[in-house]
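Some chains omitted; the rest stay in position.
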Amino acid sequence: SWKGAPQFESEDGFSFKLGGRLNVDAGFTSFPGSTGRRDGFGSEVRRARLRVQGTVPGGFGYKLETDFAANDVTVTDAFLSYESKLGAGGNLEIIAGQHNTFQGLEELTSSLNTSFIERAAFTDAFGFERRLGLSGIYTNGDLLLQGGVFSDNIQALSNRNFSLDGRAVYAPKLGDAQLHFGGSLHYAKLAGVGSVTRYRQRPFEHWSSDRFVDTGAFLADSELGIGGEAAMIAGRFHVSGETYVQKVSRPGFADPTFFGGSLEAGYFLTKGDKRGYKAGTFDRVKPANPVGSGGIGAVQINGRYEYLDLTDAGIIGGTQAGYELSLIWTQTAYTRVMLNYARLQYKDAAYPTASGDTSYGVDVVAVRGQVDF
Amino acid sequence: SWKGAPQFESEDGFSFKLGGRLNVDAGFTSFPGSTGRRDGFGSEVRRARLRVQGTVPGGFGYKLETDFAANDVTVTDAFLSYESKLGAGGNLEIIAGQHNTFQGLEELTSSLNTSFIERAAFTDAFGFERRLGLSGIYTNGDLLLQGGVFSDNIQALSNRNFSLDGRAVYAPKLGDAQLHFGGSLHYAKLAGVGSVTRYRQRPFEHWSSDRFVDTGAFLADSELGIGGEAAMIAGRFHVSGETYVQKVSRPGFADPTFFGGSLEAGYFLTKGDKRGYKAGTFDRVKPANPVGSGGIGAVQINGRYEYLDLTDAGIIGGTQAGYELSLIWTQTAYTRVMLNYARLQYKDAAYPTASGDTSYGVDVVAVRGQVDF
């Protein structure tokens, strides 16, 4: 069979697939000049990933994915899995190795299928990342339960940090509409004496290294994250919202609570098109009339409001409100071009202007070319 | 055909295969507290390798394998080959590029097929590694002859170190039993004035960076290694032993002789299972009744005694004796889970306790999940 690239299956139950993705980004930023931050043109290869995955008869599986986009190679997924049918329609998958913890709908949705070039600011700010751990995933009809115990990302493995992560999703159909309700919990014990954490985020685009919201590094014992998710796909229309509260325990200081959230809605201008949905996340858009088969592909417009508050309990990390538009042209199920505009409004920004002002706005226009296989 | 992943063959004699392996390790160590070494929980992705290999009509071949497990990418194999039938049943293979030198049975046995999570301490301590070189491999019936000239591993290519490496194996069948007798020789000329070497090893597991045996860096002109190997596979039972003597020539100082050795035995609790053997090394276990075909796979228990002596001629690198147990559950020919226990007994250890004691024991429990394709 073929899914962007060939997928091989042996007669006795092995399977194997090589895949990957390429994101080529470019755009312009406009920052207040007297902050001293360089703006203007920016570009990067955002992702250049290769992936092998397969199954071994008996329920075993594996996935290894590496990203070559940065100066270094980065391992994204590197895990073994075991899958087994349980009674009463249930299915259990056990995963060991580096994989995504379970922090929310947009984070777990592949970057191939998000509505904007970058996910909402809080998903990076709160350090959502893949980690080395052991997880169980239970599915039964419209119900999905995910939970695991994790240490660190393998690129920075201290073996001293631990987290418990869990997520529950209920995703019923209402007529033709797909509903999604979810919640996630994250508790991390940070390593011994003198451990430090930091929350910060770039201004929508990824190619610059400036973070206008930034708590700076501070001592922390543990963090507790609570996420809420709701979404609906109804024909050409979708809406999706998330909130995330991150409480941090500090030794000898007041404990701050940070907040992030987003609300997006989108509509396909092309008839017959809709967002995909699978396994508790948004899935691939498969244009009803793709380029190459006489059509023009799928054209979608999206709007998003998102908010990130990194100021609390004496930590002045700043707040960021984002007003964002996205135009997506999905020529085929495996290619798309995105044009995004974001207006970010800051308070207590990390970079004051010459006059000391830390409340200002930033504009970003970005375009992405994408293919996966 | 299929070997974990599909293997492709063209009608005119090309072949091509993509493969790889994943090792996910975790466990606990217990060190004497007053040595100041951190023990307790440890974990890592031990290996995350991808490999391409193939043949070109006319006897040509290639192999390129990279490991993404560490923070950086590491090239393991990167070589060209040419193979030709000689008269009287002989076969000659020429290899150019980075490949394994010929230092012994366990080192040359794939990490997929060893009896313990980590090989005997001397194989790392004496610096066995892949190097850039030119080799010939001659096989004829039960006889195997390997020899080559090498410079360095390509990650640290000085082009000033040279080694000659050779190995001979005689592997007859005695009834149904597979016998193995081998010997290896290694001579390395170390680079010019002021060249330095160092022998050391971690305590069984690989995730910590502590080395309880360690000669420290010292000036050296050359090293001469001599290895001996013997093994037998008789049905569900196997036994294997190796010794290795490393003599180092030092300018203006006495020349030390270091020693390493190991003796292991193992037995399959499951009927019909046995260790594989191919081309002078242990090969893959193919369970008689794998999981997924109504069986429970192969279950094997192994014991090993191993010893490493890095103290001689004024160099006090310490000695390490290892008493080790391994339980291996091989569900299928391409997956396994290992549970290991090691008790390591040190003399002249590198880390003294608060009271100055350098003779003490260390305990390690480790588990590995493994898949290859």
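Think of it as A and B in the order they're written, each chain with its own count starting at 1.
Throughout what follows, a residue touches a chain if its C-beta (ideal position, glycine included) is under 8 Å from a C-beta of that chain, and two chains touch if they have at least 3 such contacts.
Note that the structure is predicted; figures quoted are calculated from it, not measured.
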Total copy count of the complex, if 2 are in place? 3
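Everything that follows uses one rule, which is that only the chains that are shown with their structure count from here on.
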If you average the Cα atoms of chain A and of chain B to get two centres, how far apart are those centres in Å? 40
Touching chain A in the complex: which residues of chain B? 2, 4-6, 18, 20, 22, 24, 40-45, 48, 50, 68-69, 71-73, 207, 290-293, 331-332, 334-335, 369-371, 373
Under the touch definition given earlier, write down the residues of chain A that touch chain B in their complex. 8, 10, 12-14, 16, 18, 52, 54, 56-62, 64, 66, 72-73, 75, 78-80, 96-98, 132, 151, 154-155, 157, 159
